[in-house]
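As you look at this complex, bear in mind that one protein chain is not there, while each of the others sits in place.
Chains: A and B, in written order; residue numbering restarts at 1 for each.
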Amino acid sequence: MSKSRILVIGVGAFIGLIVFAFVARQTLVVFDHAYRTPVEADHPDRTPAMQGEADSRAAQAEKQRKQPLAEHGVPLKDVEYRAFPGVGSRVAIWSVAQLHLLFAAFVLAVPIFALIIELIGYFTGDKRYDRLAHEFTKLLSVSFSLTATLGAGLTFMLIILYPRFTQYLMHVFSPTFLPYVLLFFLESGFLYAYYYGWGKFPPVAHLTLGIALNVVGTGIMVIANSWLTFMMSPSGVSESGALISTWQAVDNYTWMPINVHRFIANVAFGGSIAAAYAAFKFLHATSDEERAHYDWMGYIGNFVAIIAFLPLPFAGYWLAKEIYAYSQTMGLTMMGGAFSWLFIIQAVLIGCLFIGANLYLWLGMGRIEGAQRYKGYIKYLLFVIAVCFAVWATPRSPITTPVEVREMGGSFHPVLGKLGVMSAKNTAVNLLILTTYLSFLIYRRSGITPTVSWARRGKALQLLTFIASAGVVISLGVLGYFVPTTVRIGLSVPQVISVLAALVVVTAIDILMFRGAETVGETRWGQMPAISQYILIFIAVTFTWLMGLMGYVRSGLRQHWHVYGVIRDTSPDAFTPTLGFATKVVSVNVLLFFILIALVFWLSGLSSKKDWRARGTDAS
Amino acid sequence: MNIVVLVLGATAFYTIVGQLVPQKEVPAPEVIEISKDVTTEEMVEIGKGIAQGKGTCLTCHTIGQSGSLRFPDLDGIGTRAATRIPGMSAVDYLAQSLYEPNAYVVEGFNPGMPVINKPPIQLTDDEILAVIAFLQSLGGTPSVTMETKLSINGGAGGDSTATATAALVQEAASLDGKALFERYGCARCHATTLPGKRLDRAEVLASILSPDSITTLAGAEQAKKRQAMEQSGVYDKATLQEIDRIVDYLMEQKAKE
Partner (left out) sequence: MNLLVVLPILVALGALRLLKAGLLAWMIALWMAIYLTLRYGFAVPIPASVITLYMGITTMALATYVLSSRERFASCSRPLIALVVERRLRTLLIVVVLGLPLLVAARIYTNMSQPLQPPSFARTVHPAPPSEPITVRGQTFDLNAVENPFRNLEKSDPSQFRVHVENGRRVYYQNCVYCHGDNVQGDGLFAHGVNPIPTNFRDSGTIAMLQEGFLFWRIAKGGPGMPGEGGPWESAMPAWENFLTVDEMWDVILFLYDHTGQRPREVEEHAK
């Protein structure tokens, strides 16, 4: 590459960024619909009153400057808050915590599925899996140090910006900090041993290391979760905040649901990032062999992400239920009050995820010979997904103009109002999950034909299971309109159970039926259109953004409390910002994360490059 | 390059979705100063503001809706309030439902309302008076003034809370176990006539002081029970000696059988 080209690319990228920033700003201005005050002249006419105010301000400043430092300094113990320059304390701590969490999630997730893949490789003896697991862990070491750095940054910023609150948290959780540090120490030991010891230890010893790494990692997450769940649903302290029992403070209402929710979400998130890494490598691959490998890697990563993603709504449901059990006020703030529209945004994101995941599977059918016979089903699957998506995203009370309200005769639409309630939405989500699973089944069987004698009956049984489950989901959803609230809330549990049962039954039949199946078409790894790889990256961005958004609602739910109901937020940031502002911050965080993760990809790519030699010695 | 565009595009798309939903900023609630000389009509206005904003009442309660509601509709509460509990005036009933929301739960609804003068909502006594005025105005004529003394929070209204509480403590100090049992509203949920031979003295004491320690319930059910215990106010008002006396009384009942 010549120097001038590098210069052009550099300058081009810079100009591109400026143009993008400008366009983004203009777009936001247009979307804000906000009235802006006209730009003021440089030298407005000075009225005597203005002059007087300015004079007295100047005099005040002068007086303060002349005073000895000690008089207007603040004594140490009185500091409650310090301000972060520019964006303010809340946004600063928000960004750092979010980035820390995203990297931590990645660092915790990769060992989980690296271990699973390694285990598969160990039991099947397929070397490909071992190589894949190794490649995943390659991303770990840089991410791990980034996580630790961001964590340290977060701690320092908490101490600096929120001294009083941090002190209180330290007081309540003092016994947990040393074990945390110890676990962190162990984690780094295991992690580096696991990564650098690849192929150097006997396989069983290496696998044991992997298990230890995961146990320690989960332990770290569980301890950290206790701190933040305590902020949401404090227990073990008196009404005035005096500590009664540290264990009770740890074992608060939302602790376990958050542990489970985060564990599953981490795996899904890690899988999607790993798939994005594979997509990135696929797009930059130069040989067919490389393309085949990264295509497969992306497929596995995405597979892990989607499988982990399917039970996530149920875990979220449990968490929400515990929030309601802890405080009805908090639950209603979440679903009916200030945050209710956030869940419409969430529906849009999850709808995009489902569409993306399905599209990837359908595109994947293009690389399997013999998948042609299933192509016709795509439009029906897509139709169901789109309808479910639309139902889920339908707001209960939509944004309306007065004219529209007049036409509708009220703020609820007679038809749409029925779609905006929980009965319809739960049904839609369950059907989305079923449909996505159906997509996957079709993908799975597109290259193979069962040889067992009962194949026809097996297929019929699978179909029946699907229909039965969908029937249960829909009829319970319809029933929800006719029963009192107390009964209606309970209906979602049988809905979920019927879907989970259908998934288990269908999978079991599928595995038995395709044992020793005849291959009718090879999977040609690497023969994937580039668009599929962009979809993987899109899924990763969506996952990250979704995590940012849901992280905001979990934290924002506390509203004007540091520790809900115990320690009040008296800082200038105590108000709950608009959703528009929150989404902007989330977007910036996501972009920062992707810049950092690009750095991680680049750094981990370095190790596979040839060592640098002094110029001129290359040829020798 | 395409990847960069894609990442920026996807992020921008979600940001725009975020701008399209209604934008509402929720300010942190402030203590609302209500001077003593506001008229009842002004109290209604102030109370309405509190009910919509700081008190978050209207997040759950509706005014003038029917159908399958999750919480009682407030329409007409001004007249209904006087008829809910025989012998209780409208003002006292409304005060009770704010200070001790689970003492009386309207038929067909689940308990679940938080205690309004405690965190996280934490209205002051003056603010609660204004809210009562507003509630009375829904289908009725408000009768409270800023000078109204509520019987529910210990006969105290406004600034005299502290002295009144002190008087209450004084009064309670001289009561025996049976009187205390009624004073703290235990009898609202618990019966003493049923055979209760399962627990010894230490266990009874433990199950009062730490309701989670001895229980046959689990999860949200237990949480509901514990909330009811916490909201009964027994932990704030009763001294340890008094709880001791209540336990003595309970053990006597057991011995009688």
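Just so we're on the same page, a contact is a pair of C-beta atoms (placed from the backbone, for glycine too) under 8 Å apart; a residue touches a chain by one contact, two chains touch by 3 or more.
All figures in this text were calculated on a predicted structure; none of them were measured in a lab.
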From the touch rule at the top of the page, work out which displayed chains the omitted chain touches. A, B
Just name the one of A:Arg57, A:Arg406 or A:Arg515 that touches the chain not displayed here. A:Arg406
Out of A:Ile307, A:Ile378 or A:Val483, point to the residue that touches the absent chain in the complete complex. A:Ile378
From the list A:Ala114, A:Val142 or A:Leu359, which touches the chain that is not on show? A:Leu359
Return the single residue from A:Val415, A:Ile511 or A:Leu606 that touches the missing chain. A:Val415
Residue by residue, what part of chain B touches the chain that was omitted? 20, 63-64, 66-67, 75-76, 78-80, 83, 86, 107, 138-141
Tell me where the left-out chain touches chain A, residue by residue. 348, 351-352, 355, 358-359, 362-363, 365-366, 375, 378-379, 382-383, 385-386, 389-390, 393-395, 398-410, 413-416, 529, 531
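Rule of thumb we're sticking to: only the chains that are shown with their structure count from here on.
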Quick check: in the complex, which residue numbers of chain B touch chain A? 2-3, 6-8, 10-12, 14-29, 56, 59-60, 68-70, 108, 110, 112-114, 118-121, 219-220, 223-224, 236
Spell out the residues on chain A that touch chain B in their complex, using ranges where they run on. 20, 24, 27-28, 31-32, 239, 253, 280, 283, 321-322, 325-330, 332-333, 336-338, 341-342, 344-345, 348-349, 399, 484-486, 488, 534, 537-538, 541-542, 545, 559-561, 564-566, 569, 574-584, 586-587, 590-591, 594
